[in-house]
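Take this structure first; my questions come after.
One protein chain omitted, others in place.
Coming up: chain A.
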Amino acid sequence: MEEPINRSQGGESDMECSDNECYEEYYYDLNDDSDIEQVDPSKKDPEHFEYKCLLEEQVERLLNETVERLSNMLDITPSLAKVLLHSHSWNNNEIVTKYRENPTNLLVTSRIEPAVSSTITHNARYIHCPVCVTPQSLDKFYSLSCSHMFCKDCWTTHFEVQITQGISTTISCMARDCVVLAPEDFVLKHLTRPNMREKYQQFTFQDYVKSHPELRFCPGPNCSIVIHSKEMKAKRATCSQCKSIFCFRCGMNYHAPTDCLVIKKWLTKCADDSETANYISAHTKDCPKCHICIEKNGGCNHMQCYNCKHDFCWMCLGDWKSHGSEYYECSRYRENPNIAHESVHAQNVLFQAREALKKYLHYYERWENHSKSLKLEEQTLEKLRSRINQKVMSGLGTWIDWQYLFSAAGLLAKCRYTLQYTYPFAYYMDPGPRKELFEYQQAQLEAEIENLSWKIERAETTDRGDLENQMDIAEKRRTTLLKDFLDV
């Protein structure tokens, strides 16, 4: 079953309008949507985003098609194709190019083949498994491409222990210092317990979706929808099942015009007051490569990310490989701020800190204020609903007659949401003419939004045309700001 493509709703076109405007819009739309002259919709609407909401089976089909294509092209098993695709962000072309250049190199760096091939031959009919030290007949032994032989039972236990720890696509051979990965067919051949097989398949599926740049899990609680888009950008996606709205690139709440890294920084900063945030900032850092949050629970500063296996220094977050002797520069910087000793300097620092706090509070108050207004306006909408109900019951117009009020409230929420997210953007902007322009547009948007909110609250006494005019202005201001500053 094919889900319809969800398009972001840019210019609200379903609102009622006067006859003249309607004609204009009719002709305008006719031009815009004609099949002859294709206009790039993202030019008109900066938030335009094409994506599909897929069910698990659909994602599996999509992945399998890619796997099959590669497996046919290179004449390898689907399992090995999966290993290659997973380690190359599902970039088929890159794999094929690398394969044509140097197949051995590709297979070694993708941990499919060992760097040094060994041919261990066993002549005896019975051998000892190096792990369980039990003598068994040779036909009970299995090995990966590296020829390290272990008995069937030990492979099974090894896989079960790894899967219990949540590891699936990165399980390697049991031999010391051997990095060859166990491909899916090999693992499944040794897993007999149905719940283990199920867990393994569930974990590999999650790993595949996470490594695929065109896919993202819906962040909604207990939602299994996966969003698929060819545009790998920080755009707004709405889940067709649980209606969660989020950024396609980072999975957080949608945050235009602010970008993914900045909003993360901002939200962490805002949460700084809470105890959890204090703990997180004191004890955790994000992996410099995959940005997963890591808690340091031991003393050693040589860290290896559990998620992406990147080696780095806890102190400076630099790559561990290029580290060597500079190491202690990191700890010296942290332990010796060198400033507290000088009192004049200290006062300066204090002053700067106070100024920084003042600036932060300026933006935070506005951010928080709009967030509260959004919630209050939800209540207004509820009240509106009951007032309209009363009106309809007492014969003052029909339900349909009053629908424009709902679209007005919806538009207000959308505009205010964008306005809220302009504050972190401005906070991190460098001073200069561009920031001035931004803050000018922001102020304009803010003024029109407050106007609109005021008019919706007094909907009965506001002229409908007046309200619709205000809606149009607010949305135009919003789109203009995004067109100028949304950079995805």
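In this section, a contact is a pair of C-beta atoms (placed from the backbone, for glycine too) under 8 Å apart; a residue touches a chain by one contact, two chains touch by 3 or more; residues count from 1.
The rule we apply is simple: contacts and distances are computed from a predicted model.
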{"item": "Hidden chain of the complex, named as in its UniProt record, picked from \"NADH dehydrogenase [ubiquinone] 1 alpha subcomplex subunit 13\", \"Cyclin-like protein\", \"Ribonucleases P/MRP protein subunit Pop1p\" or \"UBC core domain-containing protein\"", "value": "\"UBC core domain-containing protein\""}
{"item": "Hidden partner chain, touching residue among A:Lys82, A:Lys98 or A:His158", "value": "A:His158"}
{"item": "Residue among A:Met174, A:Cys218 or A:Ile294 touching the omitted chain", "value": "A:Met174"}
{"item": "Residue of A:Ser89, A:Thr109, A:Thr134 or A:Thr192 touching the missing chain in the full complex", "value": "A:Thr134"}
{"item": "For chain A, residues in touch with the removed chain", "value": "130-134, 148, 150, 154, 157-158, 161-162, 174-178, 298-302, 304, 309, 323-325, 327-328, 331"}
